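Mind looking over this structure? Questions follow.
Of the protein chains in this complex, one is absent; all others appear in place.
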Amino acid sequence: MKLGIVVNEGPYQHQASDSAYLFAKAAIEAGHEVWRVFFYHDGVNNASKLTEPPQDDRNIVNRWSKLAEEHKVDLVVCVAAALRRGIREENLATGFRISGLGQLVEAGTKSDRLVTFGD
Amino acid sequence: MSDVKKFMFVNRKAPYGTIYALESLEVVLITAAFDQDVSLMFTDDGVYQLKKGQQTKGIETKNFSPTYRALEGYDVEKLYVDQESLQERGLTEDDLLVDVTVLSRAEVGALMDEQDVILSF
Partner (left out) sequence: MLHIINRSPLSDRALENCLNTASGGDILLIEDAVYAATAGNAFEAKLRAAMGKFKINVLRPDLEARGLADRLVEGAAFVDYAGFVELVVANKTCQSWL
């Protein structure tokens, strides 16, 4: 099945990004395709390569990048939400791209299921 | 985009305290621009988004409430409000800045069942 995911909260502040990641991983393990994750609201902060968690903590940003690389997941950051919050091409982590809200609409029309994680 | 789906946006959050209501409205406009079948549901504190007379000068924030009145121009005409949420907040339909359809919770549930995609922020 073709699954889309929406993440509305930033990393470390809220559990949403962790829940979304663990859901995505489980879906892929079960043989489903997670074709797109759309990051909106503070969720755009998941794409900052400047993020540096303490050594003993999970690296939420790298985890998403790795998922994108290994399973061809399209990680899309909303441009309007990103610009508001200082996320730009120059600080974008690997595997993420910045695009418009149309990509979220497309995630809705082209996915068999769309699952939202937020506050 | 050829495939048209029924999108419902469920609004449960009040405006200004957080940005969700404003950024949700941006998605609504884009979804309508992509010719999807759009409806908006306002329930719980989400009904406050539609209160008449919002004056935001004092908080130095853009008053985005006129946008709800402009939705018609984007062919977004299906605005629904949960009656119980209005009542709980001491509001009536007359307090709202735009024409809506007021529904009972059972009617809201039935409408949700008809959707293809339900988004909430």
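Just so it is clear, A and B label the chains in written order, and each chain counts residues from 1 on its own.
The criterion applied here is as follows: contacts are C-beta pairs under 8 Å (C-beta built on N, C-alpha and C of every residue); 3 or more make two chains touch, one makes a residue touch a chain.
Since this is a predicted model, take the numbers as computed values, not measurements.
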item: Interface with the undisplayed chain - residues on subunit A; value: 1, 3, 8, 15-16, 19, 22-23, 25-27, 29-30, 32, 113-119
item: Interface residues of subunit B (partner: the chain not displayed); value: 10, 12-13, 20, 43-44, 82, 84-85, 105-106, 108-110, 112-113, 115-118, 120-121
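Convention: only the chains that are shown with their structure count from here on.
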item: Interchain centroid distance [CA atoms averaged], subunit A/subunit B, Å; value: 25
item: Contacting residues of subunit A [partner subunit B, same complex]; value: 6, 8, 40-41, 80-81, 100-102, 104-106, 108-110, 114, 116, 118-119
item: Sites on subunit B touched by subunit A in the complex; value: 1, 3-5, 7, 18-20, 23, 26-27, 30-31, 33-34, 36, 116-117, 119-121
